[in-house]
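Starting off with a structure, shown below.
Here the complex is missing a single protein chain, while all its other protein chains stay put.
On to chain A.
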């Protein structure tokens, strides 16, 4: 569980996709999420599926992990499919059971929307499976850098993400300790009337916040004595490198967009 919190869902590897710069992967994913909505007929949805399969293949991610990523949304995907089957009334009637009529348009729309979800989930899952949280944070900071002109605190956001990344496991540990300490003093989260159970959370939260405030103060002091004074002129320890692979990846995406625009009806 601790490992999962530090590395997210990242699975180390050395496939083509793993070697890409986080910036090109981020650009790719964000544009892909948009162009998925261009698809509107059999040819374009087919293209999307083939393209996604190709990306899965070159990322050399085991299918098991991708299916896992689908889990949290699968119920809604099935539900949406059923809604379209039941309520979209276009085209010929395919099936008539008296109380239930399935239309051709409903079935087609249901399948299209399901493909849309599956493709979206797969491609975005591949991003987080092949890139560690810390390099995504670095990539995001560099990509969003131009927004600094509009006074958006990009460096600060990335820094806060890195700090949170580092301290989530620590705070989890701490919560566990506080829980055990309160249990040793006789508090019981799982018993008594509802009012008492909810109230039992208070002696858990107060020490958690107090310790967070204290740690925050210590860390802020530690940062400042080491000379932290904001993002201006700061150099970075982890350098990003853009090479031919990344250009190829963006080129493939442009080609895909052109094909989608050409074939859509």
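Methods note: a residue touches a chain if its C-beta (ideal position, glycine included) is under 8 Å from a C-beta of that chain, and two chains touch if they have at least 3 such contacts; residues count from 1.
Operating definition for what follows: contacts and distances are computed from a predicted model.
Set against the options "Lactate utilization protein B", "ABC-2 type transport system ATP-binding protein", "Biotin transporter" or "Fis family transcriptional regulator", the UniProt name belonging to the omitted chain is "Biotin transporter". Of A:10, A:45 or A:103, it is A:10 that touches the chain left out of the display.
Listed residues A:42, A:58 or A:201: the one in touch with the omitted chain is A:201.
Touching the missing chain, out of A:90, A:224 or A:243, is residue A:224.
Summarising the interface, chain A meets the missing chain with residues 1, 4-5, 8-10, 29, 33, 69, 71-73, 76-77, 79-80, 83-84, 87, 109, 113, 117, 120-122, 124-125, 127-129, 131, 133, 136-137, 140, 156-157, 159-165, 167-168, 170-172, 175, 189-190, 194, 197-199, 201-202, 205-206, 208-210, 212-213, 215-217, 219-221, 223-224, 228, 230.
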